[in-house]
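One structure is given here, and the rest of the page talks about it.
Here the complex is missing one protein chain, while the rest keep their positions.
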Amino acid sequence: MNLNDLPEDEYFTSGHTACPGCVAPIIVRNMMKILGKNTVVYTPANCLLVFGGTYPYIAWKVPYFHEAFENTGSSISGAARAFKKKRKDVTVVGIAGDGGTYDIGIQALSGAAERNEDVIYVCYDNEAYMNTGIQRSGSTPYGASTTTTPPGKKIPGKLEHKKDMAEIMRAHEVPYVATMSVSHIADFLRKVEKAKKIKGFRYLHVFSPCPTGWRFDPSKSIEIARKAVDSGMWTLYEAEYGEIMDIYKPKKKIPVEEYIKGQGRFRHFTPEMIEELQKWVDKKWERLYGEKP
Amino acid sequence: MYEFRFHGRGGQGGRMAAEALALAAFLEGKYAVSFPFFGAERRGAPVRAFTRIDDKKIRTKTQIYEPDAVIVLDESLLETEDVLEGLKDDGVIIINTQRKPEEIELSREVRCATVDATSIALDVLGKAITNTAILGAIAKATGEVGIDSIEKAIIEKFGARLGKEAGEKNAKAARVAYESTVVGKSKGGKQFEPKPQWLPTVDELPLGGSIGTMETYAGLVGIGSFIENKTGGWRVFMPVVNDDKCIGCKICWFYCPEAAIKMVDKGAKTKKAVINYDYCKGCGICANECPTKAISMEREVKA
Partner (left out) sequence: MPDKGHKYGEGGESMIQKLEAKKMVITGDHAAAYAALLADVEVVAAYPITPQTLIVEDFATFVDDGITDAEFIMVESEHSAMSAVIGSEAAGARSFTATSSQGLALMHEMLPIASGLHLPIVMPVVNRTVAAPIGIWCEYNDMMPQRDTGWMQMYSEDNQEVLDMVIMGYKIAENHDVLLPIMMGLDAFILSHTVEPVEAPSSDEVADFLPPYKPIAVLDPDNPMAIGTFTPPEYIQELRYQTHRCMKNARKVIYDVTKEFASKFGRNYHGLIEEYETDDAEVILITMGTVTGTARDVVDAYRKQGKKVGLIKLRFFRPFPAEELRKALQNAEVIGVFDRAVSYGVGGPAWIDVKSALYGFDKPVLNFLAGIGGRDIVRGDVEKMFDIMLDAKNGKAKKEIVWINTRGVEE
């Protein structure tokens, strides 16, 4: 599918209250164009829950439900099984943030994946708890400033590196795992389309820059997403039943320094911190591509 | 008891201003409380914050409905809502604007103070953060708190967050604003259509709140109803499409977070991007991503 084939229909309407430049609605509205009308959406507690609807106003035009924070995996399991029992062909999709995926929701997610539930689980990853005010999550990259990892006199931001959630999901050997970024439109559309066709558990992990939480100009959201891919901070690949089938390699790998530039959350970085982050990227690169960068 | 209501947009620092005002009053030996609007508003959305000042302990914990002073950080809000709602007859409104009080049209004729806090902030701080400059205007227009305490409060509150130098610069912005605030009277007579709110009774409300699409006296609610929320008012810069350069590639259409871009056949070889300003929040992604630089971001002049 290319942009010309992408349907006009919107299932997530204008009027939502996301911050200007937020990538989450870009992910959601375009994904929904492909998944289509016959879809039921679950969101746990996250920004999308709030900006997608404050009673009695709702941006969704498909059936939509919410229960709690940590249970996306199990909530969508229940709905999908009900449709299976009733022999209704409905795509059930859960859209969680990184906090709801990496941290509090990992148990229910792992359970649903292991049971190979017939659902699509989407993680939109903005690398911190944005809804509650930019606290660190298991997805926050090394050194980043968040409200719970403020660069202080003693500790210069988050001390730990980002957890590799997509690899954890790949280890579940589910039918489909894909990492995505809206900066790469064709790749994004292809993966959503493919996920829609596959039966069983599908995990789509989309990089989602956050102008408010990362402190950059809202117009740069896509540019930053692109730089994340080009630097190797975020890698686009897809795996079927645990085996990587396709991996995108940037034509020219840019240094992480270029990626972090312009993002307020990295403003305090020293040369040593940049080096530490670069080392992490290079190690990941070597692991995923099987060669030194 | 003297009560203030701040109107701003998420991210403009209205809450910090309201808190600094309370701190300034406290430094004068008064009792003061400040609280935000209790909500989950996003950056850019209209938000409110409140401050109460008194000589004795303030025990009441209600929100503020009849303020003595209304402060407007973002002039564009004057167009979308009646900011004077509940303001006492002898109250005052303080507006960040380049205009004079008598040029401001409001729902009633009231005491009105104006200050060009944006220019002052750009001049003194180098950026358009107006929440400290406006405090100087509040001191001038209300006399409830002295400018010296305002300066002290800013240095204490903002200095703690941003460093001593930034704290002092912000204090200076307040002082400059204090000196240049003009107090006069606004025009009245501007009509606002009260936006009805759907307030169903227990029996009218669907059980558990589970809702499909419903047409109510307050308009559409439920599934797909957020379309009624016009977010165009959030915009500071507006994207403008140059049809001569637009090649109809649909990249801006894909990237618009607001679904506010349509590709329209204007009789040319390719369709052209058309922006729906009812919803465009002015994020600028379309302009940044346009491969032919057919979209430019222009400072919006509001009516």
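For clarity, chains are labelled A and B in written order, and residue numbers in each chain start from 1.
FYI, a contact is a pair of C-beta atoms (placed from the backbone, for glycine too) under 8 Å apart; a residue touches a chain by one contact, two chains touch by 3 or more.
Keep in mind the model is a prediction, meaning the values are calculated, not measured.
Trainee: Touch as defined at the start, partner being the missing chain; which of A:40, A:96 or A:233 qualifies?
Mentor: Residue touching the chain left out of view: A:40.
Trainee: Among A:6, A:26, A:58 or A:123, choose the residue that contacts the chain missing from this document, as touch is defined above.
Mentor: Residue touching the chain left out of view: A:58.
Trainee: Among A:6, A:23 or A:76, single out the residue that touches the unshown chain.
Mentor: Of the candidates A:6, A:23 or A:76, A:76 is in touch with the missing chain.
Trainee: Go through chain B and note every residue touching the omitted chain.
Mentor: 39-40, 197, 199-202, 205-213, 222-224
Trainee: Could you please point out the chain A residues that touch the chain left off the display?
Mentor: 37-40, 42, 49-50, 53-56, 58, 60-68, 70-71, 73-86, 90, 107-108, 110-111, 114-116, 118, 173-175, 199-200, 240-243
Quick note on the criterion: only the chains that are shown with their structure count from here on.
Trainee: List the centre-to-centre spacing of chain A and chain B in whole Å, with centres computed as mean CA coordinates.
Mentor: Centres of chain A and chain B (C-alpha means) sit 31 Å apart.
Trainee: Which part of chain B faces chain A closely enough to touch in the complex?
Mentor: 10-11, 40-45, 198, 209, 211, 214, 221-231, 234, 249-251, 253-260, 276, 278-279, 281-285, 287-289, 297
Trainee: Taking the complex as given, what residues does chain A use to touch chain B?
Mentor: 3-4, 6, 10, 12-26, 29-30, 47, 50-61, 64, 131, 182, 185, 211-212, 217-223
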